[in-house]
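Every protein chain but one is kept in place in this view of the complex.
Letters A and B mark the chains as written, and numbering starts fresh at 1 in each.
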Amino acid sequence: MKKINVLGLITFFVLVLVNLPFLVIIPSSFTAAGYLAFPPEGFSWQWYEMILDRPEFIDSLWISLKLATVTAILATFLGTLAAFALSKYKFRGSGIINALMLSPLTVPSLIIGISALLFFTRIGIAGTFTGLLLAHMLISIPYVVRLVLTGLSSFDYTLEKAGYMLGAHPFRVFWDITLPLLRPAIVSGMIFSFLTSFDNVTVSLFLVAPDTTTLPLAIFTYMQETLDPLVASISSVVILLSLVFIVLLEKVYGLERLFGLNSQSH
Amino acid sequence: MSKRLSVTLLTAPAMILLLGVFILPMLMMLLLSFQDENQAFSLHNYSLFIQDPYYLEILWRTIRVSLWTVLVSLLLGFPVAMYMAQATGKMRGIVTMLILAPHLISVVIRNFGWVVVLGEKGWINETLTSLGLIDQPLRLLYNELGIVIGLTDSFIAYMVLAIATSLYAIDPSLNKAASILGASRIRTFFSVTLPLCLPGIIAGTTLVFSLSMSAFVTPALMGGTSVKVLPVIAYEQIMATLNWPLGAALAFLLLGSTILLVTLYTKLIETKRYKEVFAS
């Protein structure tokens, strides 16, 4: 009993620690003072109003949202198709293709970023939205493939056979039976892709131009020069937006499962 | 439709993206790292690294910071994993959620939060000053300590998950068996629990080490301009100095040394017995 309490205490401490940034940022965004302080002094919305005067933040928020949405849709589509092929058909080289699909996860984003920069410069799409999109799709696809493959691994293919026996066309079977059963995996792949793109700094850093700066990068750049409550207010907006998707993800799929943690709770 | 055609059609889009945006560029980058100013083949960028003590010092700092991050993550993460393994379903879910959710929010924002907490006029320094415990603000940021704190916050979840997964796999009756044979709780921990979650510890430590070695946003924001690690130097060579060949070489050197160290580490720890017990 006593031991559990010590563990509980440390656990509580760690949980506070990893969530401390948010517990600090959100209150300090409401400060009435002209400088960054925690605990905040007074209460005001002034730093939120200030965001509206900064077109670079508004613009980059739109770019981030647009980029994340398109990335999510395309990465999910491409990743799901590939996962289907890998799961359903046994073919020579499937092991290699599978490893290749997951490989962007194993290479540091530093290298992904630099190599994309080199290549995009050569073909003339460095600093463009297209370049960013391709890179973000690249780092999202492994998650989609892994999620959909997991979904398919527990998929009972005799259900498809049952569908054929009842007289359904293969496309009908896919649409009426396979897809609905895989929906949680596909939807969570999409949300996760969205968040991956929306959060990304390490790859984007190499690929943005002034007119394609994403929001996390705008914050990153701003932070290196000035530290004022404006960073707190714009960060709070991002936290809130991300939180919506995190809750969605938890509802659709469960974070525990998403991170490959088998829940054995009874 | 033939099987081959189906497979090709289904995998082609993703494969084209992977080959075009990932594999091909990486090969280009590798070639570039072997070029000198005149675009001729040269080992200059790599030999520079070995000869110049500046770079070796930076590499050593990168390793040092990463090792500290691994150590702190392990010491703090292990008890959390233990707690999760002992907790009931509901409590376990809450802890999992609270440790994982921060990971889905941008690292820039998390680092910013730490700046507010640790800065010279940050929460901790202000509190300690107002309590009269310190005269001068503590330097918690813009040094190696700052980087370790930031990286630990970023990567501790991976450590917790890896260890928790291996703890969940341990049959709880093994603890009972040890207990009835006469082992105290501490003894049971060291002779049963710890050896059996070794795979989780190895997975967690290597993952956190690799991630720490190549991180550059947190070191840039929490290490400041004076305490630089190798990925930051590589980033600067690419984006500021525009010496792309050197930047590319530095990135590969970083990757190479990480792989080397991780391989050495696993070779050292995975004894014959380990393989016999944990081989599937």
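In this section, a residue touches a chain if its C-beta (ideal position, glycine included) is under 8 Å from a C-beta of that chain, and two chains touch if they have at least 3 such contacts.
Going forward, contacts and distances are computed from a predicted model.
The unshown chain of the complex is recorded in UniProt as "Spermidine/putrescine import ATP-binding protein PotA", chosen from "Cytochrome P450 107B1", "Cysteine desulfurase family protein", "Glutamyl-tRNA(Gln) amidotransferase subunit A" or "Spermidine/putrescine import ATP-binding protein PotA".
Of the chains on view, those touched by the hidden chain across the whole complex are B. Screening B:Ile180, B:Ala240 or B:Leu268 for touch with the missing chain picks out B:Ile180. Between the chain not shown and the residues B:Thr8, B:Ser191, B:Thr241 or B:Thr263, the one that touches is B:Ser191.
The chain not shown here touches subunit B at positions 171, 173-174, 176-184, 187, 191-192, 195-196, 273, 276-277.
Everything below uses one rule, namely that only the chains that are shown with their structure count from here on.
Annotation: 19 Å between the Cα-based centres of subunit A and subunit B. Those residues of subunit B that touch subunit A in the shared complex are 3-4, 6-7, 10-11, 13-15, 17-18, 20-26, 28-29, 32, 76-77, 79-80, 82-84, 86, 88-90, 92-93, 95-102, 104-117, 119, 121-123, 126, 153, 156-157, 160-161, 164-165, 168, 185, 210, 213-214, 216-217, 220-221, 231, 234-235, 238-239, 244, 247-248, 251-252, 254-255. Subunit A makes touch with subunit B in their complex at residues 3-4, 6-8, 10-11, 13-15, 17-25, 28, 36-39, 77-79, 81-82, 84-86, 89, 91, 97, 100-101, 103-104, 107-112, 114-119, 122, 134-135, 137-138, 141, 145, 195, 198-202, 205-206, 216-217, 219-220, 223-224, 227, 231-232, 235, 238-239, 242-243, 245-246, 249-250, 255-256, 258-266.
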